[in-house]
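Okay, so here's the structure we're looking at.
A single protein chain has been omitted; all remaining protein chains appear in their positions.
And then chain A:
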Amino acid sequence: MTELSVTKDVAPPAGDALVALSHVNKHFGALHVLQDIDLTIARGEVVVVIGPSGSGKSTLCRTINRLETIDSGSITIDGKPLPQEGKELARLRADVGMVFQSFNLFAHKTVLENVTLGQIKVRKADKKEAEEKARALLDRVGVGAQADKYPAQLSGGQQQRVAIARALAMGPKVMLFDEPTSALDPEMINEVLEVMQQLARDGMTMVVVTHEMGFARSAANRVVFMADGRIVEEASPDQFFSNPSSDRAKDFLSKILHH
């Protein structure tokens, strides 16, 4: 507990770290895409990761459930280090919800089947109960009426909300969002952000990689700014957007906030 610096603007509640990355390094060939990343996410915290393209923020997000492996360092979730590929890892992934930029709904299954698959095959839930839970979740994200359609019949915004419901159906401890609105038409972005806002208000622990500064401002407890594979700045949204301390962040914000 003592190692938590008091100079941080938003110190996570001490001792309740849900996700902890320490000295994480990763290379893609010669490219050092994650450089000595230290990041702790507390239970119930909403952390928004922003930064220019190629800064490593998506990779960072994907290492947390080991869709990307790391070269060195450690990642723990709820105190347990990420295991090697296998049953242990699968069990851990079930507790970590993930929402992708390209939705990745199972194209050969209906919306309802998409949301029940994990419950039935991983959680070994009863089919009927899984369907009830799935319908309730689909209603919650506002696509209950689409339950029997196939993903290709839905709009992007609807598909992404189904993807959120699919992840929530597993009862995850933490939700990872990898640019959830980047592939959406502008008019559909808000319907997805609203669902995410609601989740944040309900106390879900969230790591969100996004370019939506409005969402970062209103929903985040903490903003993490990445550039060139490093965490350049961590601050509360107010602090970060009104008074960024690093030149790199000032430069980034000046390019995106003036139109």
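We take it that contacts are C-beta pairs under 8 Å (C-beta built on N, C-alpha and C of every residue); 3 or more make two chains touch, one makes a residue touch a chain; residues count from 1.
Keep this in mind: contacts and distances are computed from a predicted model.
Think of the chain that is not pictured: of "ABC transmembrane type-1 domain-containing protein", "Amino acid ABC transporter permease", "Acyl carrier protein" or "Energy-coupling factor transport system substrate-specific component", UniProt labels it "Amino acid ABC transporter permease". Of A:31, A:107 or A:145, it is A:107 that touches the chain left out of the display. Although one chain is not displayed, chain A still touches it through residues 65, 67, 85, 87, 90-98, 100, 102, 104-108, 117-118, 121-122, 150, 152-153, 163, 166-167, 170.
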